[in-house]
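Got a structure for you, questions after.
Heads up, one of the protein chains got dropped from this complex, but the rest are sitting where they should.
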Amino acid sequence: MAGGDGVVNEVFKLKMASAKEFRNALNAIATLIDEGAFLIDPEGLKLRAMDPSRIAMVDFMWGRSVFDEFEAPEEGAKLCLNIGELLKLLRKAGKDESIELGLDEATGRLKVVMRGRYTKSFTIPRLEATGEEAPGELKIPFDAKVTLDAKELRKAIADAALIADFVKISADGGKLVLSAEGEVSSATIEFPRDCEAVLDFDVKAASTATFDTSMLEKMLKAGSNLADIVTIEFSTNKPIKLDFRLPYEGKLVFYLAPRVEAE
Amino acid sequence: MAGGDGVVNEVFKLKMASAKEFRNALNAIATLIDEGAFLIDPEGLKLRAMDPSRIAMVDFMWGRSVFDEFEAPEEGAKLCLNIGELLKLLRKAGKDESIELGLDEATGRLKVVMRGRYTKSFTIPRLEATGEEAPGELKIPFDAKVTLDAKELRKAIADAALIADFVKISADGGKLVLSAEGEVSSATIEFPRDCEAVLDFDVKAASTATFDTSMLEKMLKAGSNLADIVTIEFSTNKPIKLDFRLPYEGKLVFYLAPRVEAE
Partner (left out) sequence: MAGGDGVVNEVFKLKMASAKEFRNALNAIATLIDEGAFLIDPEGLKLRAMDPSRIAMVDFMWGRSVFDEFEAPEEGAKLCLNIGELLKLLRKAGKDESIELGLDEATGRLKVVMRGRYTKSFTIPRLEATGEEAPGELKIPFDAKVTLDAKELRKAIADAALIADFVKISADGGKLVLSAEGEVSSATIEFPRDCEAVLDFDVKAASTATFDTSMLEKMLKAGSNLADIVTIEFSTNKPIKLDFRLPYEGKLVFYLAPRVEAE
């Protein structure tokens, strides 16, 4: 099966029971990027990419156990796609439809087969790999770490978004606080460490940083379609990490740089 | 009751329990035409008309048994209407409202009375008959005839519409296939003759023709509001017939001309 003489073996096959779940994952990624370079290797399906403005990063992985069938070359296959195009085809995916992705060997395109009460198959072109390296994994030590109900955090960020384009997130030993200052009104949203929405609370040092509200909104919308629980980690004036706890082997992490205020 | 001396007796009265069902039928017709000439004769309520671009035809009939009360002159009464205007009035019709149509003898207008928790009556003007003859019934021999779940066919056409403006429909002894070729992606949707969505399958000769996707979408949307099952019939490069099986005495058939490709 291994290719020789510069011929790279890129044969892969991914199959899962729910086309809708796959669509939700793509939607999460599409939050940040239009074109994505997936890596399919024996561990699973992976993508790590920065958004065009380079203030945010998504780190996604689905382990091979998520799939009903999973074949990947030892050295990994790269799959560059226009994610929006693929999502358009999946828009009507029902939850009883299975999905299968593979290489259409005749055309070199990605072939997507969905099976429900009837069978539909699509092919879409693969893009040229940009040559750009995927960003490395971020290793930042954080001072504050709070695990909470993703839907509640999503609603709180949406409330802050009503007031201002930026939200200040801070934590001390007792609570997590979101605050927004708009031109006419201001808001403060508090999650005391023992409130119902907070599952785990670990703050080593009081921390504060300010973030783009609409980016956080998009990340929380995407993540809460796949996960019920999110762990946020941050430090003063450092990026924030949103780690969504997927209900199966996998990873969905967003990073967002803080707003650096002019001095 | 018969009129004499050129006076045509046009008294008619149609009454049915569900104003909503009547609205759905009008909606189906409005898919193709804005102004319609209904014929009300002792058999029932009928309309056969081509769309303005003359690539499609609707052939509609509700037998008198569909109505709770039905009176029509022997020689038939013609009722020309702006269907959009009438639909506007019915837009809010609830399913517990009955509807009654008749001639308002004082004004010559159509009188519509709807009874629910209160009574409302509308009058709307009748249009001049255009003098144009209704098209005759189409008698085309077809090579392929497939009966299937109208909702599933509707979804399949919607999937094809994501890809391209035209869809190729073909059938051989084993399956019905829809295929669409877009600029970036392509789709193939298969209904094997023994799949769950197919109820009956009779293909005398392999057949293929290409149709306007959006016209098919509109027809299937309209038809699947009134019927669960549709029989499609077609032959190579001939019009397609969509015959919706109404759950009572009646007929809803659409015809659509194939796309003739430049040579």
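Here the chain labels run A and B in written order, and each chain numbers its own residues starting at 1.
Here, contacts are C-beta pairs under 8 Å (C-beta built on N, C-alpha and C of every residue); 3 or more make two chains touch, one makes a residue touch a chain.
Source: prediction; values computed, not measured.
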* Asked: Which one, A:16, A:124, A:150 or A:163, makes contact with the chain that was left out?
  -> A:163
* Would you write out the residues of subunit A that touch the absent chain, in ascending order? => 149, 152, 155-156, 158-159, 162-163, 184-192, 195-197
* Asked: In the whole complex, what residues of subunit B lie against the chain that is missing from view?
  -> 82, 85, 88-89, 91-92, 117-125
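Convention: only the chains that are shown with their structure count from here on.
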* Structure fact -> The C-alpha superposition of subunit A onto subunit B, two copies of one sequence, needs a rotation in degrees (nearest 5) of 120
